[in-house]
Every structure is written in structure tokens, then in C-alpha cells.
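With one protein chain withheld, the remaining protein chains of the complex are depicted in position.
Right after this comes subunit A.
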Amino acid sequence: MCLPKQMGKSKDDGNFANKEAYQRINFLYQAAYLSLTRSPADLSLCKFYINIMKTIAKRLVLRLHPSMKRNFCRRCCVLLVPGVSATVRTTGKREKHTVITCLECKNIKRYLWRESHKLWADHPELWLKREECI
């Protein structure tokens, strides 16, 4: 789910820097999803796991994939699932955009619909390849 920097020594061993941390982030993200689906009324564990995930990524300076990073509330760390913990609306008075509101803390995220805007992760040609790293 997350995007490991490919910095291993040999090509086939599947090792890269901070592999364990990435595995832990992956686990915590799934655990948060599990606790959300298990009890949508009590979101404390979901928040807790996401919070740990965030701090690990922060301390080790790892980048979360945008699909992951955009999927939780930056204020209260709740996973944003439309209909359960978030609402998704499109508005376009000034410029067309999507508004995602966290139902827990009413924090909003806005995403513009600019065609020129493209995420770095969507440009595979910009990624550093292994050979270039070494």
C-alpha cells in the first residue's frame, strides 16, 4: 500500500530500507480499517492506530502514499469512509472541487479538479530507479 524507496543492494532479495517500518504501517492501516468496520460507533481504536502510523512515518521520515494520506482526517486521525465517517460533496461556485468532511470533528479537505494537477506518485517516470540510486 505504501511506496517503498527502492534502495536494496541486490535486486532479488526484496529488501529495502525501513522494510519493517513499512510492514508495520501497513498492518496498522489495516487494523484501523478493521476496528472501523467492527464498530462504527466507537472510533477510538481506529484513531489510535492511525495516530501511531502517522507518528512512525513522521519519525522515520517516510512518505505515505497519497491514497493513504488522503484517507484519514489530519485533525482527529479518523479513517474517512464515505457514509460512515465522512461526507463527500462536489461544489463549484468559484472553481469545481470536492469537499470531504470528517463527521467526527467537522474538519474539511478540499480537492480541486484541475486537469493540469497531477500527483508525483502518478508519474512513474519521475521515480528514481534502483540503478540510479546506486
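Note that in this section a residue touches a chain if its C-beta (ideal position, glycine included) is under 8 Å from a C-beta of that chain, and two chains touch if they have at least 3 such contacts; residues count from 1.
In this section, contacts and distances are computed from a predicted model.
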item: Absent chain [UniProt protein name; select from "Ribonuclease P protein subunit p29", "Acyl carrier protein", "ATP synthase subunit epsilon, mitochondrial" or "Protein MAEA-like protein"]; value: "Ribonuclease P protein subunit p29"
item: Omitted-chain contact residue, chosen from A:75, A:89 or A:129; value: A:75
item: Residues belonging to subunit A that touch the chain removed from view; value: 20-21, 23-24, 26-28, 30-31, 34-35, 38-39, 42, 44-45, 47-49, 51-52, 55-56, 59-60, 74-77, 107
